[in-house]
Every structure is written in structure tokens, then in C-alpha cells.
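The complex appears here minus one protein chain, its other protein chains still in place.
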Amino acid sequence: MTAPALSIEGLTLALPAMADRANAVEKVTLAIQPGETLCVVGESGSGKSMIAHAVMGLLPKAVKPVAGSIKLAGRDLLALDEEAMQDVRGREVGMIFQEPMTSLNPVMRISDQIVETFEAHGLHDRATRRARAIDLLTEVGLPDPPRLAKAYPHELSGGQRQRVMIAMALALEPKLLIADEPTTALDVTTQAQILKLIDNLRHRHGTAVLFITHDMGVVAEIADRIAVLEKGVLVEEGTADQVLGSPRHPYTQKLLAAVPSLTPAELPPLPETAPVISVEGLGKTYRKRSLFGVAREVKAADDISFALVRGETLGLVGESGSGKSTVGRCCLRLIEPDRGRIALGDLVLSELKPAELRHQRKRIQMVFQDPFASLNPRQTVGRIISDGPVAHGTPRKEALARARELLELVGLSANAIDRYPHEFSGGQRQRVGIARALALEPDVLVADEAVSALDVSVQAQILKLIKDIQSRLGLAILFVTHDLRVAAQICDRIAVMQRGRIVESGPTAAIFADPQHAYTRQLLAAVPGGGRFGH
Amino acid sequence: MNLAQFLAGRLVKGVIVLFAIAVLNFLLIRAAPGDPAQVLAGEAGAADAQLLEQLRARFGLDQPFLTQLWIYLKGYLTFDLGFSYRQQQPVLNLIMERLPATLLLTGAAFIVSLAVGTAMGALAARRAGKWSDSLITTLALAFYATPLFWIALMSQIVFALKLGLVPNVGYETIGANYTSLARALDIGQHLILPALTLGLFFTALYARMMRASMLEVAGADFVKTARAKGVSQARVWRRHVARNAILPVVTLAGLQAGQLVGGAVLTETVFAWPGIGRLMFDALVQRDYSVLLGVFFVSSAMVVCFNIATDLVYRIVDPRIEAHA
Partner (left out) sequence: MNFLKRFARNRGALIGILILLAVVAFALLAPTLYPQSPWRPVARPFLAPFVNERFPLGTDTLGRNLASGLVHGARVSLMIGVVSTLVALVIGVPLGAVAGYAGGFVDDALMRFTELFQTIPSFALAIVLVAILQPQLGSIVLAIGVVSWPPVARLVRGEVLSLRSREYVQAAVTIGQSTPRIIFSQVLPNTIAPIIVMGSLMIGSAILLESSLSFLGLGDPNLMSWGYMVGAGRTRLLDAWWISFFPGFAIFLTVLALNLAGEGLNDALNPRLARGRE
């Protein structure tokens, strides 16, 4: 057995006094062999990211290592002073981060940012540095490297920026690459490409990879070994087959069970009734205004048509920029569509005047994506839920009584009425959001990425809640999501969107089993860990 | 949009601003108590009945409102800003004589305040929490609250009168008849105190802004990326933090142009600096409203030009701007 590239022993990182626990991570022991990929997986707050930062010596001031060692090629990194660490960073360990949109210096050219890595370690002369930079850009698969080298970050897409980050991290051929949620902010197709890139480079250069993620699908796709963290404690560790196939710790089992399967669920067939919402030829175009020169047009939604009956869930699936969110918001006229017809039963919503629209809004409601931004921090939960009925003439007392019932319905206690949003967790706030939407007894519910910002275990609970409520109240649900697994479990039918148009639609099971359109096939193929989680 | 489009757009905007100010001047003349002819004549000419008649005829003061407005604006279009009966010269001449001195003063104050302010702010940010930071922050707070005219007077007493380090008032030593380099140095000596006191408030402002901006940028993701590459702390602060942090400060500096020009009135008055600010003060004392409004107009034009210049600098300094429009 060769010496490990990285060996963490008994690492404990202490948090400041006011945090919700004493240590970010406690007595964590890990090892990565050269050329191996170790995935450290956990939910938010598990401390996985802190481990990555500790290896690089980039911990925030408030977090301090109080025990243990981090040995890179035999040398304890925690014992090094800042100057020695600067030498290690970039040369022996490379790191890539989560947010490609903000991880590059906006006022420095791409080439200069890569060259900086060489400069910082005093390697090569000017000409060689520039040549090496272009080589690296080619190696990470970027188009037209000489031109891209002269560009600024804002001219590149998220996926392209992440490739640049990888180029910078691997410029000096470090023994270890740390990837801190590098694909979480990327579309699923881009994610697949980046994962493949990292894997290729790993094989080519023999780099060990420490991959931090919360996404079990990604883990299934790329991990050689897996370490599971729960609230700072390492609860399980082993090879990918061991951990995914026969998990020993209950937390690991819970995490794995919470991952929605890619095989569509068996849903009971729906009775043939008149549609409760029908959309025809919906369109929304954005024009970029400019004083001089040609205005650019972007068709966010183009000729969208669909219909839902009572109790049916339609999934609007697509990547960022597909227009799915726009369509969802147009259905509520939160964004005004440019053309098309939206009808709720007999009522033609799209033709209503503002005053009448306000009255009819109760028939279609929305659950928003961000549990932290969708509730007014200055209002009590009771006020938030009862505001809707009050706005339509219900006396406050009656509305509050109803709010109590709704809180119970969504799985929260009725005393939540007097508490403020900041006292609740993300999942609980999303329940409040659902209660708010239900307060007006709508016929249709639009869920705009309603579970995307939640941890996977909480996500499973909320999805179950939504399904229960739907069967109880007979709601029609328009479920907007980028996550195909979620769509597989909860949607009767799916409409796949790309660049503003629906490219394919039909029953979920049919589409997953036999996708017709090339884009749908591409989307399904890109879902990480597809093979593993098909139970 | 490219450079030509940008310039064209800003020039159009500038012309609209100046047009609005000319209209405002016209309205102010009518809003003043008394007869508009008397206002135009100023105190010097108010007693001269014949002069008033001439003015009434010339400006069509008995004609409909819009005609009067048109006549007045026509004057601006032909660079006629009125006539000072007190000084017996066209207002434009008076202003043009003194404009260079004001440009020199405000230009120097601007450059010094921006350079010193951002340097101090950057230093305070790097040493955040230490005593040097507290010192700079406290000084900045104090200078930000200091009335310009008062500090001008006090520094006059201390540095000029008591300590004799710099000249007390004026633009250059009268009667010395220096030429070229010697003259430049002489003017420079006279410039020190006025420029420093005029810029004091802005130095404090830019220091505070730069410090806050640097601390904010220091927490940005790309700074972490730079550190992860092994770049030294000093270089991170310089090339990543400061380079990005200075952008909002430049924007702020551009917005301060109006304040700077206004402050010149006080500075020039205290130091007897022969610029348009001093001219405005004299016009106040002499109740020469034509000159007053003329200086007001020209100082606005200065601000417009200044804004265009800073916007150009900002475009050069921030590569994202081309993409936005």
C-alpha cells in the first residue's frame, strides 16, 4: 500500500461560542490514496466544507483547529506558518469552489489569472507562462483558447468559468485536488461534463481528489471511497460499493433512502374531467433596451400549451434559462405574458383587468423556492398565512383560526401562529409557505422549485407532504423543477422545456422509459448516479 | 454600446442639463422680489432709469412669457451670459478670466483627496482592528464633520500666519514677476493650503468608503480563489481586493463633483483665490445677479464635463461596463 496523498487524523475544528454546537468537525480521520477520489458527503451544516478549508489553511478567523493533524505527503499542514502554507497552496494542493460566477476576479483577464499561479510560485518566464496558460485552457476543453485567454470572466458561462478554475487549480500539477461542491451551481448537463473532465484529468495526472458534495447522485457517479458526515462527526466510511450498497449507519441509510429514484413512481390513473387550468400559446419575450443599436430579443416562453385536471401534477422540467420559471409565473400573472390564453375552468385569467384579477388570484397560488426569502421576516407566521384571506374580506380572527388548522395540516404545531420565520428551519418555513398558499383554497398550485433549496432528507418530507395534500384536496399542481429525480416521483406528466419551448411532453413513465427528443435523452443521461438509484 | 455612442449620449444629456439650468436662471430672475430689469441690472444699475428702459427693451420684458424665455435662452446659445454693470464687462469675460484658477484648485483638490483618501482607506482596511485603523477611522470621522470654511480659517492661522510655512492668501506673490518654472512653483506654494483644505472633507469620505469597500471585497469568493492559488497576502490585497474595491469609490468621486465645485466658493473666499468662486462671493456682496447666475451656469457646466470624464475613466477601469449596455 503506497503512502496516502492526504491523511487527516483526529481533526477537531472549534466553533466560536455562539454557534449551535461546540465543534464544526470532531475527531475526523480520513485518508486519500494517490489517484483516488474520496467523496465527503453530508447535508448543510455537517462541516464537510470546513474540512476542505482546513486543509488549505483558509478557515475563517472564527474557526480554529484544536486537535489532530492534516498530513500532506507526510508533512503536517496545521503546523506550518503562513509563508510555508502559501507555498503549499497551488503547488501541492489545488482547490476549486462552488460558485463559478463569483470565483474569478472580474477585472482580470483569464490568462492573467492563470499566469498568476505561476507567478506566485516564481516559476517560468513570462512567455512560458502564457504558453502554459493556453495549454491548460486547451486541456480543460475550452473552445478557442487563444481568444478566451484574453477575455474577462463576465464573457464566459458558468460551466466555462468552472473549467478555468480547474485549469488554475491543476496548473502546477498538485498531488491533491480539493473540490468544494464544484457542480452544485451548474446545470445538470454542464455538471456531467465537469465531472467527466475532473475524472479524466485525475486519470491523466494521477491526482488525488477530495470531493465535497451533498448530492448522493454525484457521489454514486464518481466516488472510489465515501465518507459520510453528520453534524461534524464521521459516521461512516468505506468504498463506494460498501457505503452505497450496504450502508451500516442509520444516517447513511436515511440519506440514501431520501434520494428520489429515477424510476418513475406508480401513480394511479386520473379520471377524465374538464381541465381545471388550460394554457394555450403562452409567450413572453424580453427585449433588451438600448438607446442606439439593435435591441436584443430573448423568448423566455414561446408557444406554451398544456392543461391539467383535478388531482394531476404536471412537471415543467428544464435547466436554467429554459423558461420554466417564467411559465409558472405567467400562469399567475406575476409576470405578464405577452400573448396566449390562460383559463382556470371557465374563467379566462389572462383577460382580466387588474382589479378583477386581484379578486380571482385566490384560485391559483404559488409556493416559492427560497424558504428564507419568501416569508416577511417582520411578520408572524399567523399574519403571513392569514393575510391572504384577510385581503379578500375574511375577518382577521376567522382567518387566524383557519391558519391554525392549516398549520396542523402541513405538519407544524398551531402555536407557530405567534412565532417569527427566523425561529424555523428551512423545511419548516417551506411548510409555512405551503400553508399560506392553501389558505385561499386554490384550485391550482404552482410549485416553483419548491424543494430545490432544501436538504435531501427534508426534501423527501416536503414532497410527501405535497402529495398528501394533493390527494386530500384534489389540487392540480404545476411542478417547476430542474431535478429529474423529483419529477419522476411526484409528476403524473412531464413537459421538458428547452430555451423557451416545450420539446417533449407526456406521461412520466413513458418519457423516462423511452425519451423521443434528443434533448430529453441528453438530460436523462446527464443525471448523475442514474444507474445506482433505480430501485 | 461603444465609445462613440456613449459620448454622444452623454453630450446630449449634458446639453439637456444646461438647458434646464438656463431655464431655471430665467425663472429665478422672475422669482426675485422686484422688477426683472432691476435684477438684471444688479444693484449698480438699479438707480439708472435709462439703463432699466434699455434692459426692458432688450429682454422684451413687456412681451409674453415664452418670448422672453426664448430671448433669454438665445443669449446662452450665443455665449452671452449677461453683462455686469458693476464691473462694466460681459459676464462671460469675467468668468473666463477666473476659470483657470478654479480648475487648478478643484483639480488639485480632487486628485489629492482621491489619492490620499484611497491610500488611507486601503491601509486602514489592511490593518483592520489595530490601532492604525482606529486612528485613521477616527481622523476620517473628524474631518468628515469639519466645516470647510472653519478649517480653512484655522489652518490659515496656524500654518500661514503663525508658522509662516505657506503663503496666507492669493494665487501668487504679487510684484515678484516670476516666469515659467519659478512661477509654477510659486503658484504651487500658494495652492497647497487651499487645495488641502478643500479636499479634506473628500479625503475623509474616500477613506471611509475605500475602507468599507475593501473589507467587503475581502470576503468575496474570488479573493479566496486567489489565496488558494498560493498568491501572497500583499499581492492579494493589491491586485484582487484593492483593484475591485476602488471601483465604487471612483463612482462616488464622480458624484462629488458638484460638492467640490461648491466648496470652491468657500475656499476661494477665505484664501482670496482669484477663481469663479470668489467671483460668486463678490457678486453676492455687490448684489450683481447677472454674474451670480452666470457663475452658477458655468459651474454646472464644469460638473457636467467632470461627470463625463469620470464616467470615461470608469469605463476604462471596469471591463464589465461594455457588456452592460
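Note that the chains are named A and B in the order they appear, and that numbering of residues resets to 1 at the start of each chain.
Rule of thumb we're sticking to: a contact is a pair of C-beta atoms (placed from the backbone, for glycine too) under 8 Å apart; a residue touches a chain by one contact, two chains touch by 3 or more.
Note that the structure is predicted; figures quoted are calculated from it, not measured.
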item	value
Residue in contact with the excluded chain [from A:79, A:298, A:334 or A:348]	A:334
Full-complex contact with the absent chain, from B:55, B:136 or B:293	B:293
Full-complex contact with the absent chain, from B:66, B:145, B:181 or B:316	B:145
Hidden partner chain, touching residue among B:7, B:212 or B:312	B:212
Residue numbers in chain A that touch the chain omitted from display	332, 334, 358-359, 361-362, 365-366, 368-370, 373-376, 378, 387-388, 391-392, 433, 436, 439-440
Residue ranges of chain B at the interface with the undisplayed chain	16-17, 20-21, 28-29, 31-33, 39, 128-129, 141-142, 144-151, 153-154, 156-157, 161, 212, 215-216, 255, 257-259, 261-263, 265-266, 269-270, 280-281, 284-285, 289, 292-293, 295-296, 299-300, 302-304, 307
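Just so we're on the same page, only the chains that are shown with their structure count from here on.
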item	value
Intercentroid distance (Cα basis), chain B paired with chain A, Å	50
Residue ranges of chain A touching chain B (in the complex, touch as defined)	56, 58, 82, 86-91, 94-95, 97, 99, 102-108, 116-117, 120-121, 152, 154-155, 165, 168-169, 290-293
Contact set on chain B toward chain A in their complex	1, 5, 8-9, 220-222, 224-233, 235, 239-240, 243-244, 247, 317-320, 323, 325
